[in-house]
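Notes to accompany the following structure.
With one protein chain held back, the other chains of the complex are shown just where they sit.
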């Protein structure tokens, strides 16, 4: 295992210490339980937006704490949902009296831990709404299964909800923004390599030099299918077609195109992916009016990419363009 | 070779097409010869700041074109300095009548190609100054050698010079900022893995599971020494000691601490590196007043990190904090 | 002999050591169809439980179970944390104030525990989860004591049923949890949660060998 770490069991704590040293102007880091809140939390009268999940997806979520995005993030162990007490403490720390939105990615663990935290917070008199993001079109959905995973749309929803909360929209309105993002966002991902969970010490799966995994999530898990390695253009087609055909898009619609790296993919490759994704979107008559290109929701050092399309409207455009000041995403301020 | 690319010979062109699709609000991309200029170039009356180098270091340099940083960037083939005609055309395209600064990294190829371009531009009546960055303390310097490589300080110098140019400082003054950054910045890097140049198709060097390279540059070249793999804290010590001991720092000095990923290193590891680097800097009495953490000057998908320390003063602080609006670095606007 | 408070503590200690021994095994099972953390998660949780030992050493069985449940909830995370946390919390509710458990008490505790897991996770037998090990373990246990078998025999049969339930997950296509994302590819692998459930119940059968 080749990593810039010390002991596997210290990875999350030391990462948080690094964040605390680096971004004390933007965030405060709390240890035991672990959570990150924006430096000026709680903001009185503002809905607080919280997310959380396993570590190993950096900058998500901790890197998105700050003005215009998240009020708090709860990092679990690597690839392991955080615990209810973390979420509860974070919820209490950022509650400014206007209620708290939990943005949850659809994983059994995340759902259950967040639900328990929300119940506990409500028992303490805090108004909590939870919205579950489930945008991964690689996963077949049905009433009898765990449903689709929450992936790329989460990053976009956090930005949009953060902006809506800054405008002092009500908890219901901010939650509506999140539900709309959930409805209008679709993603799919692929891996060129596996990743290595630090305490495991070897790759989660073996992927020969000439093979790739299509339809992966963000936890280093194998994907839906293993296929012979293809060119970037062919790979992008495999990702874009299920996304476009799943969404009720029509020609002329405006979209945000998010090309994400899985952690070990260099930017030069992401632009090659973006090029083809943009051309396919355009071919379908979609107007790409905004984009995000970079490694924002990752699986440790996995090489690979995911693509997210989010349908935009005037409100979403304004919320997207609104100022944001976090370690991982910043503009307008 | 596992990469999200099509044909190796199309990598740079397709990357540039992706950038053109993605950032038409910020930059214009010119093909044959290849260069990227800010969308509003030339800015009349402003000194233009240009850099360039081989591709494969993204976001450097193309990602740093825009208001407050570079006026133009010239990408060569992967790891190959651009040619004089590229630099000349870019120089002409951004010349706003106040002169042009070439920020050059100290590599034989870059030096020679930039020199020829500067000569050609001067022959066409454009005032050109060139400053060579050579901040890599891994390389022993002497009168008889090519000298130190230019690495991390380049990114910082581009930001500082871009801000100085926005203030309408003169060519000499902007070049002075660059020379000062060159004097006050020191870097050192290491690799956990090699990288694969696309047209070569296999890693530039073999690095066994339990070994690392210390003192690497940014072209996938082997480093000064190969050593058994160490913990993150030990590695950071190996990088920080030569940096701190090379610079005429003294306790109480203010510094910018830049922890850079080589392309395949996830952010979670960079924060663990930052944590130790910050502690060592602090132990030496240095005050870390600004930082930059992320993959900004890379070697394709190489896993590894480099650390840069730049001594700051009031002018540098103001220049650093000034607004910047580029695909790769953005704040204040 | 009914199961004493000390027997319960011995069981918890046995769980901690069997999970530590099987940490890599559970993680490997999870790597195949999940995210390679089940072993580390459970081990971290029960190590934290062991740190709580001093403060529960003289408590009633309900308090012991509740403390185990709360500790797992706040240290395991993932799916395992809330599920095993709930399992022990529910068992703790049924055994509140008790200093020992009869065979019938354990039937009720186990039933409450399983119901808690099902309520939390909404999995049904056949979904390829820990429920596939816990469900037959409960019904076989109840049947055995209905037949008048002593507790230790009922426990042995119950553990054996859990083992079979665990193995029955191998051919299944997962419908719940992370393995469900793999679709058909999840078939042919044993579920890690069903495996940890078997290990936990088997530890009871091993530890309470002399109970009746």
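Going in written order, the chains are labelled A, B and C, and every chain counts its residues from 1.
The rule is short, and it goes like this: a contact is a pair of C-beta atoms (placed from the backbone, for glycine too) under 8 Å apart; a residue touches a chain by one contact, two chains touch by 3 or more.
Because the structure is predicted, anything quoted here is derived from the model rather than measured.
Just so you know, the chain we are not showing touches B across the whole complex. The chain that is not drawn here is touched, among residues B:200, B:289 or B:317, by B:200. When you scan B:23, B:180, B:219 or B:276 for touch with the missing chain, the hit is B:219. Chain B meets the missing chain through residues 33, 54, 76-86, 107-109, 112-113, 116, 136, 138-140, 144-146, 149, 197, 199-200, 204-205, 217, 219-222, 224-225.
To be clear about the criterion, only the chains that are shown with their structure count from here on.
Farthest chain from chain A (centres taken as the mean of C-alpha atoms): C. Inter-chain spacing, taken between the CA centroids of chain A and chain B, is 29 Å.
With centres defined as mean CA coordinates, chain C is found 55 Å away from chain B. Residue positions of chain B with contacts to 2 or more other chains are absent.
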